[in-house]
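A single protein chain has been omitted; all remaining protein chains appear in their positions.
Let's turn to subunit A:
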Amino acid sequence: MFDYEMLKLIWWVLVGVLLIGFALTDGFDLGAAALLPIVGKTDDERRVVINTIAPHWDGNQVWLITAGGALFAAWPLVYAAAFSGLYWALLLVLFALFVRPVGFDYRSKLDNTRWRQSWDWGLFVGALIPSVVFGVAFGNLFLGLPFGFDDTLRSSYQGSFWQLLSPFALLAGVVSLSMLMLHGGTWLMMRSEGAIAARSQRAAQVCALVFLAAFIGCGVWLWQGDIVGLHISQIGAVDSALNPLNKTVLADNPGWLANYQLYPHTKWAPMLGILGAALAFAAATAGRGGFAFAGSSLAIVGTLCTAGFALFPFVMPSSLDLASSLTVWDAVSSHKTLGIMLVAACIFVPLILLYTLWSYAKMWGKVSTAHIQNNSHSLY
């Protein structure tokens, strides 16, 4: 089958695919829930928003769970170092995600205003926190995380949660939040009508502009600022099993832009991020939900690829000990495990896409307040 080097590259692509899958699917339901207080003014309106995502949020969330599982299986060192190092950031995301399954299912089970409003706040916060933290985490990858390994490959982390909140990382948090809220807004334009759709349209327009400003801002910061990326100056044969400590890494890649100079055609990724958001803005302005959703989807693909391409082959750069930085070459599982997982992915990902599309097709259509009122006891 594939040689080890090829498999290492394929798994870099596949982890990216899972993250993009997560952002595209769970992204719109996080975004829609983050827009809940803005677009839903009455209980029925908020139920419309929730019921556009009701049949899908659970399946969508599995993209995140599977991405976590794939990280564990394909890049165990990244999983170990990132989850233990970013302890409180991860727990914050976890606690926020707690509110979602129960919030969706329990909210409308009781006809009590205070009960429902409490869950609405829970769903709002439960969407807001992960949407920001994911961006902040990505921002910190560009800055490097203060972790390192000892000679038994035990990771340790020399930083606190608060240190993650640097200006650049917060700007990256704005990118991810506005990107997902834009995606939620365009989703709601497609799936709701009347006042909710009109408010979603406004929200999508604003989020698209905020996203464009923040995304371009990050780019300018990297280009003109003082962030220095990494580059591997010496490493063993990349088609063999490597210990991450046996490489030499130099900090001589200003703004992580070397890959874009080395492989100019990769510039399609940031272009796509900008054009996607521009399309979303234009289509939202024209009231075309479908095109707007396509635009926000393209913006997501472009944004994640932009980050992945810039960092490659690094996946978790260290600011503490450059050699401890984890790359696609030395953070990976064995040849055998990567091969078996690839077979599993090739069988199941197409199947998943197929039945996911079927479930969306079956549940397609606009959700109205009248529909909520007529099915008050069977809907969320």
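Definition applied: a contact is a pair of C-beta atoms (placed from the backbone, for glycine too) under 8 Å apart; a residue touches a chain by one contact, two chains touch by 3 or more; residues count from 1.
By definition in this document, contacts and distances are computed from a predicted model.
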Choose one: "Branched-chain amino acid ABC transporter permease", "Phosphonates transport ATP-binding protein PhnL", "Cytochrome d ubiquinol oxidase subunit I" or "V-type ATP synthase subunit A". The correct choice is the protein name in UniProt for the chain not shown. "Cytochrome d ubiquinol oxidase subunit I"
Quick one: which of A:Leu19, A:Ala33, A:Val49 or A:Ala74 touches the chain that's been left out? A:Ala74
List the residues of subunit A that touch the chain left out of this view. 51, 54-59, 61-62, 65-66, 68-74, 76-77, 79-84, 87-88, 90-91, 94-95, 97-98, 100-102, 104-106, 109-111, 151-157, 241-243, 333-334, 336-337, 340-341, 344-345, 348-349, 352, 355-356, 359, 362-363, 377-379
